[in-house]
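All protein chains of the complex are present and in place, except for one that has been dropped.
A and B label the chains in the order they appear, each numbered from 1.
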Amino acid sequence: MHILGCAYYPEYWGVERLDTDAALMREVGIDTVRIAEFAWSRLEPAEGTFTFDWLHQSIQAMQRHGIRVLLCTPTATPPAWLVHKHPEMLLQREDGTRMRHGMRRHYCPTSLVYRRHIERITAEMAKQTKDYPNILGWQIDNELGPESGRCYCDSCQQGFRDWLKTRYSSIAGVNQAWATGFWSEDYFDWPEIRFHIERRGVAPSRAIDMLRFQSEAWVNFATHQRDEIRRWQPKVLVTTNSMGMPLYPDIDQWSLFEDSLDVSCNDAYFDIAPMANGAAAHDLFRSYKSGRGHWLTETGIGALDHGRPPTADQFRAWMWSGIAHGADAWMIFRWRTCLSGQEQELQGILEHCGHPGHRFRTVKTVFQEVRHLMPELQALPAPDAPVAIFHDLDSHRLYMASRTGQDIDADPMPAYRTLWSRGVGVRFQRPGIAIPTEIRLLVIRNQPLADERQARLLDDYVRSGGTVLVIGQLGMRDANGTYLADPGPGFLRESVGVDCVGGMFLNGGAGPNSGLAPELREHTPVGLSGTLDGIPFAGKAERWIGDLQATTATVLATFTDEAYAGQPAFTEQRLGRGRYLWFAVGVCSEDLLGRVMEFALTKAEVTWRPRLPENVEIQYRGRWTFVINHSSTAQSVAINISGRVVMGHVHAGVTNLPPYGVTILEQESPT
Amino acid sequence: MHILGCAYYPEYWGVERLDTDAALMREVGIDTVRIAEFAWSRLEPAEGTFTFDWLHQSIQAMQRHGIRVLLCTPTATPPAWLVHKHPEMLLQREDGTRMRHGMRRHYCPTSLVYRRHIERITAEMAKQTKDYPNILGWQIDNELGPESGRCYCDSCQQGFRDWLKTRYSSIAGVNQAWATGFWSEDYFDWPEIRFHIERRGVAPSRAIDMLRFQSEAWVNFATHQRDEIRRWQPKVLVTTNSMGMPLYPDIDQWSLFEDSLDVSCNDAYFDIAPMANGAAAHDLFRSYKSGRGHWLTETGIGALDHGRPPTADQFRAWMWSGIAHGADAWMIFRWRTCLSGQEQELQGILEHCGHPGHRFRTVKTVFQEVRHLMPELQALPAPDAPVAIFHDLDSHRLYMASRTGQDIDADPMPAYRTLWSRGVGVRFQRPGIAIPTEIRLLVIRNQPLADERQARLLDDYVRSGGTVLVIGQLGMRDANGTYLADPGPGFLRESVGVDCVGGMFLNGGAGPNSGLAPELREHTPVGLSGTLDGIPFAGKAERWIGDLQATTATVLATFTDEAYAGQPAFTEQRLGRGRYLWFAVGVCSEDLLGRVMEFALTKAEVTWRPRLPENVEIQYRGRWTFVINHSSTAQSVAINISGRVVMGHVHAGVTNLPPYGVTILEQESPT
Partner (left out) sequence: MHILGCAYYPEYWGVERLDTDAALMREVGIDTVRIAEFAWSRLEPAEGTFTFDWLHQSIQAMQRHGIRVLLCTPTATPPAWLVHKHPEMLLQREDGTRMRHGMRRHYCPTSLVYRRHIERITAEMAKQTKDYPNILGWQIDNELGPESGRCYCDSCQQGFRDWLKTRYSSIAGVNQAWATGFWSEDYFDWPEIRFHIERRGVAPSRAIDMLRFQSEAWVNFATHQRDEIRRWQPKVLVTTNSMGMPLYPDIDQWSLFEDSLDVSCNDAYFDIAPMANGAAAHDLFRSYKSGRGHWLTETGIGALDHGRPPTADQFRAWMWSGIAHGADAWMIFRWRTCLSGQEQELQGILEHCGHPGHRFRTVKTVFQEVRHLMPELQALPAPDAPVAIFHDLDSHRLYMASRTGQDIDADPMPAYRTLWSRGVGVRFQRPGIAIPTEIRLLVIRNQPLADERQARLLDDYVRSGGTVLVIGQLGMRDANGTYLADPGPGFLRESVGVDCVGGMFLNGGAGPNSGLAPELREHTPVGLSGTLDGIPFAGKAERWIGDLQATTATVLATFTDEAYAGQPAFTEQRLGRGRYLWFAVGVCSEDLLGRVMEFALTKAEVTWRPRLPENVEIQYRGRWTFVINHSSTAQSVAINISGRVVMGHVHAGVTNLPPYGVTILEQESPT
């Protein structure tokens, strides 16, 4: 942990509050503020007229009080004069209407007109601030992506066609890639192709490419600004605040963070999702940028908007969990609750009236505790993570674009929860690169995409001793979502020792009283049974099962019902020094998946513990062990580590955690 | 009660039915008909060509049968030839499309083109009918307001800008009023400002002013027609039929009725809301026009549209309740069920086939009973109302425009129900005027608006001996919805003896499994306890609690949970001869609020009785007491009044009411 900060809006509160606020910030423990991401109208009230006085005074005041600044480009909110002058840069909806001024993110991400104005404001900001020593770095825009909907303007139409030309060269190439022969989907000339969506499941191959094009457009939007900043501040740190609890499927964040920016940043509010998702978000964003901790660029102290805030102990548990998962920055949104505007009830550290209140006292207490340990925390290694979950945005896109996505998805959370609740540290694995051998187990959940290069990377990993556990679909479709014309799994049939000639979705059900509306139909499970390490294993498969024939694989369990009775449900195939396990079930209960996961962990020689109490987590960073109770009731956890109790209470190998309690242990050094 | 009437459509049924219908009207007890509010196409089939014969014959036929006429301007349904000639007068939706002919209220209320045509038809009608002795008065249009949606046309855009110029003088004034500093909300030139709504909570200050502008536009639409009518009939009564069960937040009806028109009129269908709302609607509309009873210009005998009609006894109970609450007119919609058109199943007094049926017989019985007592009823004083509920549309607008309105509101019904069910008569108090001292208790529920003049009016009232009971929010925001930059309640801190530094919404809740969708989150209550008049008092606060510090006030109860434990929940501050009570809880159970209300009533020396059986009401008009059972089961009520039993049965101080039964007592005159 290096940064304790908050978002600050001097353009709103005025410069006369600067010293009052900075002094209170120091009191509460803040060392960094983020400023200016929505300030365009107060930086440039007319084209080419800059009013930067307040910005300079703000940076200087922070400098006087020893506070660093994460400076932002204000491009999330182009000012009224700009959009009134250039309505063609406004986001255009599918029905042809355009967004208007008054919200945020009301612009088209591909608009060249807008780019020209971005260049001017960004260059001016970078030029004018280049000599300040307390600039920590830059944030581009704010929460990039289609928050206000997708844009369908002429620029996006042309951009999509240009992208297709680059990818497929010709119309014939598009038709071939999209396999357009059904329903007269063939195209004959470029202008016939449009970026538009009728509804999910229509023209899925086109929809998948639209998602790819738009994701790339956002990454390009970011790198364009990065390059503009670097013209004036060549070595400055540049990032952007993204989102995901844990997934944000609209942007490929491997490309955004690992390939394009300097640090991975997440805006995460822990009251909007189960706690396991918050933990997974940390692990995912840490994985997005190799070799360094991630930043939490926004999190709440009041609950999001006008909800109920966390208790003081709960906020503390959130923060220690972040540290346990490797977060290097903890920035609260926001310093003071704004008096007006859309988010006027989204509570900051200070009340509307500017007085310190309950939330101020909570933050102060927790930040002091963290700061006290900061030198030690900064010396810790990255969190232990012997297991990786494969995370390929392309598989998500296949589900997002087609009707199967109503039934199953590539969400890693079912797998993550079974690991998190067993005290096993997790990282996420990017597709297309070699899989490190320190990963003992690689989990792949519902990966319909068949990719030859990835298949060889998996084989290399397994041959070197790795274990791959596949849950659900595997290798059924090409990159455009087209199903394979041969049995699957594509490029992996021999490796996994199984042929897959199809599968069966279990939604609906053709009973004599089945209703018309899909959402009302019964999701009928199919039974399965077998033996794992000598112990009987049985349960129910939901949503999808594979139609498998084992060629060389060992069958660990079979389906027991109906058409697929007797066919493999769970298989094992050794390859080199490792093995492939395939549990061909789309969705199942957490208990059943837990049995599968424990079997795989054991085979992969990963230490795991019986399921922890709900919402209690254990994480390891080198010799430090963090035990955190995210539940509102007291919990006891056995913890046989001899060493120093950094925090909490441990007695006779057990730590008793009060509600939202935290225990930290440091194991004795090996002598 | 002066008027027993119905809506009548001679333009639809033809003049040959006039005498048949009028004779049946007399038989059923009708003395007044409303005509012509949708008749434009049959009054002026081409521009400047008038076909008024049927209208003259209709008024004359009614005159022959001793029936008065409430004549209407037909502006709710401009004819097809007019909207086809001037499509620019059609209501324009936010997406730019316009309504078409075929519904009603398909016009823009600010269109100057439409005004010109309104002047012609209104003048012609007023000129041609000015000598009829049986014209009771005029109704303007029909149910003014955005029934068909809001209009966003160029005229409304310009109208909104002009309205802002008048209110704020300059763009800088707008920016200051709307506190535009967050999200680059600043404006630089008038054309950048648009009348449009993205969704609730976006640019709330702009949205509040849009609601004000539109409300004023409707009032202006009414006064324009009033003035046109008065040019030809200078002394005629002019009104319009508004709505509300009890609230209709789109138009400020204090301005509409008290300031602009001659009598307050409500269209109320008692099958669409709980009965307490129907009672409150009477009290509210009576309050809208000082010094005279209100009119029920529409009510149902069949249920609204094609629903099940009330039983005969139920219709009778509705009518006697209206009389108990001071209604002076009871007009049924409509004489006969129309054979065609959108409302072709909305049942009138006669069947489709024109025959008297069950509904005819019910109306006849009940109207005869009322007419028999009419001389006595007309001599009764207004309903007793020792308690007033403060009703400020601006506080509603604050909630309508911002996201807090998803959690709490300024609906008077929670307070009204506790009073109605305790036999306490209620009036409503308009803001901005002196509060009469005959009001013993003034109840203010969730009044976020801080207004200096109103604060002084409250203080004057309290100093003179009044009791003010505040429930929920008080004085937190300015007229544009901006929160105060100092502790609240604005302009009342010393008077109430309490500082409010903020508050906490209780929706959401930051539990470890809190879901994403706000509507799915748990609304966690906060406990409170104290002592009222020596009796323990405890319960749960929901939705919102205030962050209060008592300076000089007495604390009657405190919160017991979490961050706000020990802080005041209910306070009392004496001032002059009266007192302020503040129960700083947004929402709570009816039982808990009932305890608070009983405490306040007792302090204010208002007589109340223990809670009545559900849907039984007691109302007083001078020496008359009305006991009405709106439930479908028999009820007994203790009623210790010696005097004449006007209706129903009383034995040994108890009246036993059959289902939908009515008892009326006249207390002996003081000897």
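The definition used in the following text is that contacts are C-beta pairs under 8 Å (C-beta built on N, C-alpha and C of every residue); 3 or more make two chains touch, one makes a residue touch a chain.
Quick caveat, the model's predicted, so the values are computed rather than measured.
Chemist: For the chain not shown, which residue from A:N480, A:S495 or A:T655 touches it across the whole complex?
Modeler: From the options A:N480, A:S495 or A:T655, the contact with the absent chain belongs to A:N480.
Chemist: Specify the residue from the set A:G181, A:P436, A:G622 or A:P658 that touches the hidden chain.
Modeler: Touching the chain that is not displayed is residue A:G181.
Chemist: In the whole complex, what residues of chain A lie against the chain that is missing from view?
Modeler: 95-96, 178-189, 191-192, 194, 196, 198, 201-206, 402-404, 407, 476, 480-488, 501-502, 504-516, 518, 521, 524, 547, 562-564
Chemist: Which residue numbers on chain B touch the omitted chain?
Modeler: 9, 11-12, 38-42, 45-46, 74, 77-81, 84, 95, 97, 99-104, 270-275, 300, 303-312, 314, 337-345, 351-355, 357-358, 615, 630-632
Just so it is clear, only the chains that are shown with their structure count from here on.
Chemist: Just the number, please: Cα centre separation of chain A and chain B in whole Å.
Modeler: Each chain's C-alpha centroid was found; their separation is 49 Å.
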